[in-house]
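Partial view: only certain chains, each at its native spot in the assembly.
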(Lines give C-alpha, C1' and ligand atoms only; values in the text may rest on other atoms or scores of the structure.)
Protein backbone atom coordinates (compact mmCIF):
# COMPACT_ATOMS: atom_id res chain seq x y z
CA UNK A 1 0.00 0.00 0.00
CA UNK A 2 1.41 3.41 -0.78
CA UNK A 3 1.96 6.06 1.84
CA UNK A 4 -1.13 8.04 0.90
CA UNK A 5 -3.38 5.04 1.18
CA UNK A 6 -1.79 4.19 4.51
CA UNK A 7 -2.40 7.73 5.70
CA UNK A 8 -6.08 7.42 4.85
CA UNK A 9 -6.43 4.07 6.54
CA UNK A 10 -4.59 5.27 9.61
CA UNK A 11 -6.76 8.33 9.85
CA UNK A 12 -9.91 6.25 9.68
CA UNK A 13 -8.64 3.89 12.35
CA UNK A 14 -7.65 6.73 14.65
CA UNK A 15 -10.95 8.50 14.18
CA UNK A 16 -12.77 5.24 14.76
CA UNK A 17 -10.96 4.88 18.05
CA UNK A 18 -12.03 8.40 19.02
CA UNK A 19 -15.62 7.64 18.10
CA UNK A 20 -15.40 4.41 20.07
CA UNK A 21 -14.58 6.48 23.14
CA UNK A 22 -17.82 8.41 22.70
CA UNK A 23 -19.56 5.35 24.14
CA UNK A 24 -17.93 6.18 27.44
CA UNK A 25 -19.04 9.78 27.07
CA UNK A 26 -22.63 8.77 26.47
CA UNK A 27 -22.50 6.49 29.49
CA UNK A 28 -21.27 9.27 31.72
CA UNK A 29 -23.78 11.82 30.46
CA UNK A 30 -26.65 9.42 30.87
CA UNK A 31 -25.66 8.28 34.35
CA UNK A 32 -24.86 11.81 35.46
CA UNK A 33 -28.21 13.20 34.34
CA UNK A 34 -30.26 10.51 36.06
CA UNK A 35 -30.67 9.15 39.54
CA UNK A 36 -28.04 6.99 41.20
CA UNK A 37 -30.33 4.02 41.68
CA UNK A 38 -30.29 3.28 37.94
CA UNK A 39 -26.60 3.78 37.30
CA UNK A 40 -25.71 0.13 36.95
CA UNK A 41 -28.51 -0.46 34.50
CA UNK A 42 -27.27 2.42 32.37
CA UNK A 43 -23.76 1.02 32.42
CA UNK A 44 -25.04 -2.30 31.20
CA UNK A 45 -27.19 -0.78 28.47
CA UNK A 46 -24.32 1.25 27.14
CA UNK A 47 -21.77 -1.52 27.23
CA UNK A 48 -24.23 -3.88 25.67
CA UNK A 49 -25.19 -1.66 22.77
CA UNK A 50 -21.51 -1.35 22.01
CA UNK A 51 -21.10 -5.13 22.15
CA UNK A 52 -24.26 -5.86 20.22
CA UNK A 53 -23.35 -3.23 17.68
CA UNK A 54 -19.85 -4.64 17.29
CA UNK A 55 -21.09 -8.14 16.68
CA UNK A 56 -24.25 -7.27 14.80
CA UNK A 57 -22.66 -4.85 12.41
CA UNK A 58 -19.89 -7.29 11.62
CA UNK A 59 -22.26 -10.22 11.31
CA UNK A 60 -24.66 -8.53 8.93
CA UNK A 61 -25.36 -4.84 9.50
CA UNK A 62 -22.36 -3.51 7.63
CA UNK A 63 -23.29 -5.18 4.39
CA UNK A 64 -26.93 -4.21 4.74
CA UNK A 65 -25.66 -0.67 4.79
CA UNK A 66 -22.73 -0.80 2.39
CA UNK A 67 -23.38 -3.92 0.33
CA UNK A 68 -24.17 -3.67 -3.33
CA UNK A 69 -27.36 -1.65 -3.59
CA UNK A 70 -30.63 -3.44 -4.19
CA UNK A 71 -32.80 -0.83 -5.82
CA UNK A 72 -31.06 2.10 -4.08
CA UNK A 73 -32.84 1.01 -0.96
CA UNK A 74 -30.84 -1.64 0.87
CA UNK A 75 -27.46 -3.29 0.62
CA UNK A 76 -27.08 -6.93 -0.30
CA UNK A 77 -26.25 -8.63 2.97
CA UNK A 78 -23.46 -11.13 3.41
CA UNK A 79 -22.71 -12.80 6.71
CA UNK A 80 -19.63 -12.33 8.87
CA UNK A 81 -17.78 -9.67 6.94
CA UNK A 82 -14.21 -10.72 6.30
CA UNK A 83 -12.59 -8.55 3.66
CA UNK A 84 -9.02 -7.86 4.69
CA UNK A 85 -8.89 -4.65 2.63
CA UNK A 86 -11.87 -3.09 4.25
CA UNK A 87 -11.52 -3.72 7.96
CA UNK A 88 -10.85 -0.09 8.79
CA UNK A 89 -14.17 0.87 7.24
CA UNK A 90 -15.99 -1.87 9.09
CA UNK A 91 -14.53 -0.55 12.31
CA UNK A 92 -15.38 3.06 11.61
CA UNK A 93 -18.94 2.22 10.64
CA UNK A 94 -19.38 -0.10 13.59
CA UNK A 95 -18.74 2.62 16.11
CA UNK A 96 -21.15 4.88 14.23
CA UNK A 97 -23.86 2.25 14.43
CA UNK A 98 -23.24 1.87 18.15
CA UNK A 99 -23.68 5.62 18.53
CA UNK A 100 -27.08 5.58 16.87
CA UNK A 101 -28.21 2.80 19.17
CA UNK A 102 -26.91 4.36 22.35
CA UNK A 103 -28.82 7.60 21.83
CA UNK A 104 -32.07 5.81 22.58
CA UNK A 105 -30.76 4.60 25.91
CA UNK A 106 -30.77 8.06 27.48
CA UNK A 107 -34.34 8.90 26.59
CA UNK A 108 -35.75 5.75 28.11
CA UNK A 109 -33.50 5.66 31.17
CA UNK A 110 -34.83 4.66 34.53
CA UNK A 111 -37.86 2.58 33.57
CA UNK A 112 -37.09 0.27 30.67
CA UNK A 113 -36.76 -3.50 30.92
CA UNK A 114 -33.19 -4.54 30.28
CA UNK A 115 -34.00 -7.58 28.15
CA UNK A 116 -36.34 -5.55 25.95
CA UNK A 117 -33.68 -2.92 25.53
CA UNK A 118 -31.20 -5.52 24.33
CA UNK A 119 -33.56 -6.74 21.65
CA UNK A 120 -34.39 -3.26 20.45
CA UNK A 121 -30.73 -2.31 20.40
CA UNK A 122 -29.98 -5.27 18.18
CA UNK A 123 -32.74 -4.46 15.68
CA UNK A 124 -31.70 -0.82 15.67
CA UNK A 125 -28.13 -1.72 14.76
CA UNK A 126 -28.74 -4.33 12.12
CA UNK A 127 -31.95 -3.14 10.51
CA UNK A 128 -33.21 0.35 11.20
CA UNK A 129 -29.95 2.26 11.14
CA UNK A 130 -28.15 0.53 8.24
CA UNK A 131 -31.09 0.71 5.86
CA UNK A 132 -31.64 4.45 6.08
CA UNK A 133 -27.88 4.81 6.22
CA UNK A 134 -27.70 3.00 2.89
CA UNK A 135 -29.88 5.66 1.29
CA UNK A 136 -27.34 8.37 2.08
CA UNK A 137 -23.89 6.91 2.48
CA UNK A 138 -23.58 3.88 0.26
CA UNK A 139 -23.09 5.91 -2.90
CA UNK A 140 -25.95 4.39 -4.82
CA UNK A 141 -28.68 5.18 -2.32
CA UNK A 142 -31.67 7.15 -3.52
CA UNK A 143 -31.02 10.10 -1.26
CA UNK A 144 -27.43 10.34 -2.43
CA UNK A 145 -28.68 10.41 -5.96
CA UNK A 146 -31.03 13.21 -5.05
CA UNK A 147 -28.07 15.27 -3.83
CA UNK A 148 -28.83 15.05 -0.14
CA UNK A 149 -25.88 16.19 2.01
CA UNK A 150 -25.31 14.69 5.43
CA UNK A 151 -21.59 14.61 5.72
CA UNK A 152 -21.09 12.90 9.06
CA UNK A 153 -24.58 12.00 10.08
CA UNK A 154 -26.68 14.71 11.75
CA UNK A 155 -29.57 12.85 10.25
CA UNK A 156 -28.20 9.43 9.37
CA UNK A 157 -26.91 8.82 12.88
CA UNK A 158 -28.25 11.41 15.30
CA UNK A 159 -31.76 12.01 14.06
CA UNK A 160 -32.34 8.33 13.55
CA UNK A 161 -31.30 7.77 17.14
CA UNK A 162 -33.31 10.77 18.28
CA UNK A 163 -36.55 9.76 16.56
CA UNK A 164 -36.26 6.23 17.86
CA UNK A 165 -35.71 7.79 21.28
CA UNK A 166 -38.89 9.81 20.81
CA UNK A 167 -40.95 6.74 20.06
CA UNK A 168 -39.33 4.91 22.94
CA UNK A 169 -40.05 7.69 25.41
CA UNK A 170 -43.66 7.94 24.29
CA UNK A 171 -44.41 4.22 24.30
CA UNK A 172 -42.67 3.54 27.57
CA UNK A 173 -44.19 6.56 29.28
CA UNK A 174 -42.70 8.94 31.81
CA UNK A 175 -40.90 7.94 34.98
CA UNK A 176 -43.11 7.71 38.05
CA UNK A 177 -43.44 11.14 39.59
CA UNK A 178 -42.24 13.02 36.54
CA UNK A 179 -45.65 14.48 35.77
CA UNK A 180 -48.10 14.97 38.59
CA UNK A 181 -51.31 16.98 38.40
CA UNK A 182 -50.45 17.93 34.84
CA UNK A 183 -47.22 19.56 35.98
CA UNK A 184 -43.70 18.61 35.06
CA UNK A 185 -41.48 17.92 38.04
CA UNK A 186 -37.72 18.24 38.23
CA UNK A 187 -35.77 15.03 38.78
CA UNK A 188 -32.21 16.29 39.13
CA UNK A 189 -29.42 14.10 37.87
CA UNK A 190 -27.26 12.48 40.52
CA UNK A 191 -23.89 13.73 39.42
CA UNK A 192 -23.51 16.60 37.00
CA UNK A 193 -19.75 16.28 37.07
CA UNK A 194 -20.09 12.94 35.33
CA UNK A 195 -22.30 14.71 32.83
CA UNK A 196 -19.75 17.43 32.23
CA UNK A 197 -16.89 15.01 31.89
CA UNK A 198 -18.99 12.97 29.50
CA UNK A 199 -19.47 16.07 27.36
CA UNK A 200 -15.72 16.61 27.19
CA UNK A 201 -15.30 13.04 26.00
CA UNK A 202 -18.07 13.40 23.44
CA UNK A 203 -16.59 16.64 22.16
CA UNK A 204 -13.24 14.90 21.87
CA UNK A 205 -14.75 11.94 20.08
CA UNK A 206 -16.66 14.21 17.75
CA UNK A 207 -13.44 15.35 16.15
CA UNK A 208 -13.08 11.76 15.03
CA UNK A 209 -16.74 11.50 14.14
CA UNK A 210 -16.75 14.49 11.81
CA UNK A 211 -13.21 14.68 10.56
CA UNK A 212 -13.04 10.92 10.16
CA UNK A 213 -16.07 11.03 7.91
CA UNK A 214 -13.84 12.60 5.28
CA UNK A 215 -12.69 8.96 5.04
CA UNK A 216 -9.30 10.20 3.88
CA UNK A 217 -6.61 12.64 4.87
CA UNK A 218 -4.11 12.41 2.05
CA UNK A 219 -3.81 14.97 -0.70
CA UNK A 220 -6.60 17.50 -0.85
CA UNK A 221 -8.41 15.87 2.02
CA UNK A 222 -5.84 17.18 4.48
CA UNK A 223 -7.12 20.72 4.50
CA UNK A 224 -10.68 19.49 4.53
CA UNK A 225 -9.92 17.52 7.67
CA UNK A 226 -8.54 20.50 9.51
CA UNK A 227 -11.36 22.67 8.27
CA UNK A 228 -13.82 20.18 9.72
CA UNK A 229 -12.01 20.20 13.04
CA UNK A 230 -12.45 23.97 13.19
CA UNK A 231 -16.10 24.08 12.14
CA UNK A 232 -16.87 21.34 14.63
CA UNK A 233 -15.14 23.13 17.44
CA UNK A 234 -16.63 26.54 16.67
CA UNK A 235 -20.17 25.26 16.47
CA UNK A 236 -19.87 23.42 19.78
CA UNK A 237 -18.38 26.44 21.52
CA UNK A 238 -20.93 28.85 20.10
CA UNK A 239 -23.82 26.59 21.02
CA UNK A 240 -22.64 26.06 24.59
CA UNK A 241 -22.21 29.78 25.18
CA UNK A 242 -25.54 30.52 23.56
CA UNK A 243 -27.40 27.92 25.58
CA UNK A 244 -25.81 29.32 28.72
CA UNK A 245 -26.95 32.86 27.96
CA UNK A 246 -30.41 31.71 26.96
CA UNK A 247 -30.86 30.03 30.32
CA UNK A 248 -29.23 32.95 32.11
CA UNK A 249 -31.82 35.24 30.62
CA UNK A 250 -34.80 32.90 30.85
CA UNK A 251 -34.23 31.34 34.25
CA UNK A 252 -32.03 33.92 35.91
CA UNK A 253 -28.92 31.75 36.26
CA UNK A 254 -26.50 30.14 33.83
CA UNK A 255 -27.77 26.58 33.92
CA UNK A 256 -25.13 23.85 33.90
CA UNK A 257 -26.98 20.91 32.45
CA UNK A 258 -28.49 23.02 29.66
CA UNK A 259 -25.08 24.43 28.82
CA UNK A 260 -23.82 20.87 28.51
CA UNK A 261 -26.75 19.99 26.27
CA UNK A 262 -25.95 23.14 24.33
CA UNK A 263 -22.43 21.96 23.57
CA UNK A 264 -23.81 18.65 22.38
CA UNK A 265 -26.42 20.38 20.25
CA UNK A 266 -23.71 22.42 18.58
CA UNK A 267 -21.86 19.23 17.78
CA UNK A 268 -24.91 17.46 16.42
CA UNK A 269 -25.96 20.47 14.34
CA UNK A 270 -22.62 20.87 12.58
CA UNK A 271 -22.27 17.16 11.86
CA UNK A 272 -24.17 17.34 8.58
CA UNK A 273 -22.47 20.44 7.26
CA UNK A 274 -19.04 20.37 8.87
CA UNK A 275 -17.34 20.03 5.49
CA UNK A 276 -19.70 22.29 3.59
CA UNK A 277 -19.86 25.47 5.63
CA UNK A 278 -17.35 28.17 6.50
CA UNK A 279 -16.11 28.83 10.03
CA UNK A 280 -18.49 31.75 10.25
CA UNK A 281 -21.32 29.53 9.05
CA UNK A 282 -20.40 27.00 11.72
CA UNK A 283 -20.42 29.72 14.33
CA UNK A 284 -23.93 30.79 13.35
CA UNK A 285 -25.18 27.21 13.14
CA UNK A 286 -23.89 26.76 16.67
CA UNK A 287 -25.77 29.80 17.88
CA UNK A 288 -28.99 28.60 16.30
CA UNK A 289 -28.53 25.13 17.79
CA UNK A 290 -27.88 26.62 21.22
CA UNK A 291 -31.15 28.54 21.15
CA UNK A 292 -33.23 25.77 19.67
CA UNK A 293 -32.07 23.03 21.98
CA UNK A 294 -33.12 24.90 25.10
CA UNK A 295 -36.59 25.68 23.81
CA UNK A 296 -37.00 22.22 22.34
CA UNK A 297 -36.19 20.55 25.64
CA UNK A 298 -38.60 22.90 27.33
CA UNK A 299 -41.33 22.22 24.84
CA UNK A 300 -41.00 18.46 24.81
CA UNK A 301 -40.97 18.35 28.58
CA UNK A 302 -43.56 20.93 29.52
CA UNK A 303 -45.91 20.98 26.57
CA UNK A 304 -45.66 17.49 25.08
CA UNK A 305 -45.01 15.93 28.47
CA UNK A 306 -42.64 13.38 27.06
CA UNK A 307 -40.12 12.36 29.65
CA UNK A 308 -36.59 12.42 28.23
CA UNK A 309 -34.15 12.52 31.17
CA UNK A 310 -31.10 13.53 29.14
CA UNK A 311 -32.71 15.59 26.41
CA UNK A 312 -31.78 13.07 23.71
CA UNK A 313 -34.82 13.73 21.54
CA UNK A 314 -34.05 17.43 21.32
CA UNK A 315 -30.29 17.17 21.09
CA UNK A 316 -30.13 14.39 18.54
CA UNK A 317 -33.54 14.31 16.89
CA UNK A 318 -34.60 17.94 16.62
CA UNK A 319 -31.20 19.52 16.37
CA UNK A 320 -29.97 16.76 14.08
CA UNK A 321 -32.80 17.55 11.67
CA UNK A 322 -32.21 21.26 12.06
CA UNK A 323 -28.49 20.95 11.37
CA UNK A 324 -29.19 18.95 8.25
CA UNK A 325 -31.61 21.58 6.98
CA UNK A 326 -29.16 24.37 7.72
CA UNK A 327 -26.73 22.84 5.27
CA UNK A 328 -29.16 24.03 2.64
CA UNK A 329 -28.77 27.51 4.04
CA UNK A 330 -25.11 27.78 4.87
CA UNK A 331 -23.35 25.46 2.41
CA UNK A 332 -20.80 27.70 0.71
CA UNK A 333 -21.51 25.73 -2.43
CA UNK A 334 -25.23 25.77 -3.14
CA UNK A 335 -26.57 27.14 0.14
CA UNK A 336 -29.42 29.63 0.21
CA UNK A 337 -27.26 32.37 1.67
CA UNK A 338 -24.57 31.76 -0.89
CA UNK A 339 -26.88 32.27 -3.82
CA UNK A 340 -27.75 28.65 -4.35
CA UNK A 341 -31.48 29.23 -4.07
CA UNK A 342 -33.90 26.89 -2.38
CA UNK A 343 -32.92 23.75 -4.24
CA UNK A 344 -30.48 22.31 -1.73
CA UNK A 345 -32.71 23.25 1.15
CA UNK A 346 -35.54 21.37 -0.52
CA UNK A 347 -33.41 18.30 -1.00
CA UNK A 348 -32.32 18.47 2.61
CA UNK A 349 -35.94 18.61 3.70
CA UNK A 350 -36.78 15.55 1.66
CA UNK A 351 -33.93 13.66 3.27
CA UNK A 352 -34.76 14.77 6.78
CA UNK A 353 -38.42 13.91 6.44
CA UNK A 354 -38.06 10.58 4.73
CA UNK A 355 -35.48 9.37 7.21
CA UNK A 356 -37.58 10.63 10.11
CA UNK A 357 -40.55 8.74 8.74
CA UNK A 358 -38.47 5.60 8.41
CA UNK A 359 -37.00 5.81 11.90
CA UNK A 360 -40.30 6.68 13.52
CA UNK A 361 -42.21 4.05 11.60
CA UNK A 362 -39.85 1.17 12.15
CA UNK A 363 -39.13 1.87 15.77
CA UNK A 364 -42.84 2.21 16.42
CA UNK A 365 -43.50 -1.19 14.92
CA UNK A 366 -40.67 -2.81 16.83
CA UNK A 367 -41.36 -1.17 20.15
CA UNK A 368 -45.09 -1.59 19.92
CA UNK A 369 -44.63 -5.28 19.23
CA UNK A 370 -42.27 -5.57 22.17
CA UNK A 371 -44.75 -3.73 24.36
CA UNK A 372 -47.50 -6.16 23.51
CA UNK A 373 -45.30 -9.20 23.97
CA UNK A 374 -42.53 -9.11 26.57
CA UNK A 375 -43.30 -5.57 27.75
CA UNK A 376 -41.24 -2.40 27.70
CA UNK A 377 -41.37 -1.34 31.27
CA UNK A 378 -40.29 -2.63 34.65
CA UNK A 379 -42.81 -2.90 37.46
CA UNK A 380 -43.64 0.00 39.76
CA UNK A 381 -41.68 -1.46 42.67
CA UNK A 382 -38.65 -2.10 40.51
CA UNK A 383 -38.73 1.44 39.25
CA UNK A 384 -39.13 2.92 42.72
CA UNK A 385 -36.37 0.86 44.25
CA UNK A 386 -34.18 1.41 41.23
CA UNK A 387 -33.33 -0.82 38.31
CA UNK A 388 -29.92 -1.68 39.69
CA UNK A 389 -31.16 -3.71 42.57
CA UNK A 390 -33.91 -5.50 40.67
CA UNK A 391 -32.40 -5.94 37.24
CA UNK A 392 -28.79 -6.51 38.28
CA UNK A 393 -28.89 -7.24 42.00
CA UNK A 394 -26.30 -4.64 42.84
CA UNK A 395 -25.78 -1.24 44.36
CA UNK A 396 -23.31 0.66 42.23
CA UNK A 397 -22.24 2.91 45.05
CA UNK A 398 -21.06 1.42 48.31
CA UNK A 399 -18.71 2.27 51.11
CA UNK B 1 -28.53 14.46 82.01
CA UNK B 2 -30.21 15.94 78.99
CA UNK B 3 -29.94 15.31 75.30
CA UNK B 4 -29.98 18.41 73.15
CA UNK B 5 -30.79 17.89 69.49
CA UNK B 6 -30.14 20.95 67.39
CA UNK B 7 -30.97 21.21 63.71
CA UNK B 8 -29.03 24.10 62.22
CA UNK B 9 -27.93 25.58 58.92
CA UNK B 10 -24.86 23.86 57.55
CA UNK B 11 -23.23 27.21 56.89
CA UNK B 12 -23.50 28.10 60.58
CA UNK B 13 -21.78 24.98 61.80
CA UNK B 14 -18.32 26.45 62.28
CA UNK B 15 -19.68 29.28 64.37
CA UNK B 16 -21.78 26.95 66.45
CA UNK B 17 -18.85 24.67 67.06
CA UNK B 18 -16.74 27.60 68.14
CA UNK B 19 -19.47 28.84 70.49
CA UNK B 20 -19.78 25.41 72.08
CA UNK B 21 -16.04 25.31 72.43
CA UNK B 22 -16.12 28.63 74.28
CA UNK B 23 -18.39 27.20 76.94
CA UNK B 24 -16.34 24.01 77.00
CA UNK B 25 -18.90 21.75 75.46
CA UNK B 26 -16.41 19.78 73.43
CA UNK B 27 -18.33 16.58 73.09
CA UNK B 28 -21.03 15.90 70.64
CA UNK B 29 -21.91 14.07 67.45
CA UNK B 30 -23.31 15.49 64.26
CA UNK B 31 -24.53 14.41 60.86
CA UNK B 32 -26.24 15.86 57.84
CA UNK B 33 -29.97 15.65 57.44
CA UNK B 34 -32.61 17.05 55.18
CA UNK B 35 -35.01 19.35 56.92
CA UNK B 36 -38.58 20.05 55.99
CA UNK B 37 -39.97 23.27 57.43
CA UNK B 38 -41.06 26.81 56.78
CA UNK B 39 -38.11 27.68 54.64
CA UNK B 40 -38.71 27.14 50.95
CA UNK B 41 -36.15 27.37 48.18
CA UNK B 42 -37.20 28.06 44.61
CA UNK B 43 -35.14 26.41 41.89
CA UNK B 44 -35.12 25.92 38.19
CA UNK B 45 -33.78 22.66 36.79
CA UNK B 46 -33.65 22.30 33.03
CA UNK B 47 -36.37 24.88 32.71
CA UNK B 48 -38.70 23.31 35.27
CA UNK B 49 -39.24 25.60 38.21
CA UNK B 50 -39.92 23.94 41.46
CA UNK B 51 -39.81 24.91 45.03
CA UNK B 52 -38.74 22.65 47.77
CA UNK B 53 -38.92 22.80 51.49
CA UNK B 54 -36.36 20.01 51.74
CA UNK B 55 -33.19 21.73 52.75
CA UNK B 56 -29.79 20.42 53.74
CA UNK B 57 -29.14 20.88 57.45
CA UNK B 58 -26.82 19.65 60.13
CA UNK B 59 -28.10 17.71 63.10
CA UNK B 60 -26.19 17.94 66.38
CA UNK B 61 -26.73 15.55 69.21
CA UNK B 62 -25.24 16.76 72.48
CA UNK B 63 -25.69 15.06 75.80
CA UNK B 64 -24.92 17.35 78.73
CA UNK B 65 -25.27 17.13 82.47
CA UNK B 66 -28.11 19.23 83.84
CA UNK B 67 -26.10 22.24 84.99
CA UNK B 68 -24.79 22.70 81.47
CA UNK B 69 -28.18 22.68 79.81
CA UNK B 70 -29.02 26.36 79.89
CA UNK B 71 -25.71 27.76 78.77
CA UNK B 72 -25.56 25.23 75.96
CA UNK B 73 -29.01 26.19 74.70
CA UNK B 74 -28.01 29.78 74.98
CA UNK B 75 -24.80 29.32 73.05
CA UNK B 76 -26.64 27.38 70.36
CA UNK B 77 -29.37 29.94 69.89
CA UNK B 78 -26.90 32.78 69.68
CA UNK B 79 -24.43 31.17 67.32
CA UNK B 80 -26.91 29.52 64.96
CA UNK B 81 -29.00 32.68 64.61
CA UNK B 82 -29.34 34.61 61.37
CA UNK B 83 -32.88 35.90 61.80
CA UNK B 84 -34.24 34.63 58.54
CA UNK B 85 -36.62 31.72 58.17
CA UNK B 86 -34.90 28.39 58.41
CA UNK B 87 -32.53 28.94 61.33
CA UNK B 88 -33.63 25.66 62.81
CA UNK B 89 -34.82 24.11 66.03
CA UNK B 90 -33.53 22.78 69.31
CA UNK B 91 -35.17 19.91 71.16
CA UNK B 92 -34.35 18.80 74.69
CA UNK B 93 -35.12 15.41 76.16
CA UNK B 94 -34.18 13.32 79.13
CA UNK B 95 -31.33 10.85 79.23
CA UNK B 96 -31.57 8.13 81.84
CA UNK B 97 -28.06 6.86 81.76
CA UNK B 98 -24.76 7.44 79.98
CA UNK B 99 -21.74 5.19 79.65
CA UNK B 100 -18.22 5.78 78.45
CA UNK B 101 -17.23 2.63 76.61
CA UNK B 102 -13.50 3.05 77.25
CA UNK B 103 -13.78 3.13 81.05
CA UNK B 104 -17.25 1.87 81.77
CA UNK B 105 -17.92 5.08 83.74
CA UNK B 106 -21.56 5.93 84.22
CA UNK B 107 -23.68 9.03 84.71
CA UNK B 108 -22.41 12.52 84.23
CA UNK B 109 -18.83 11.28 84.77
CA UNK B 110 -19.15 9.67 81.39
CA UNK B 111 -19.80 13.01 79.79
CA UNK B 112 -16.68 14.90 80.76
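By written order: A and B. Residues from 1 in each chain.
Keep in mind that, in the parts below, a contact is a pair of C-beta atoms (placed from the backbone, for glycine too) under 8 Å apart; a residue touches a chain by one contact, two chains touch by 3 or more.
Computed from a predicted structure; not experimentally measured.
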{"item": "Chain-type multiplicities in the full complex (formula in displayed labels)", "value": "A x3, B x3"}
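Keep in mind that, in the parts below, only the chains that are shown with their structure count from here on.
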{"item": "Distance from chain B to chain A - Cα centre to Cα centre, in angstrom", "value": "50"}
{"item": "Residue ranges of chain B touching chain A (in the complex, touch as defined)", "value": "43-50"}
{"item": "Chain B partner contacts - residues on chain A that touch it in the complex", "value": "184-186, 188, 247, 250-253, 255, 257-258, 294, 297-298, 301-302, 311"}
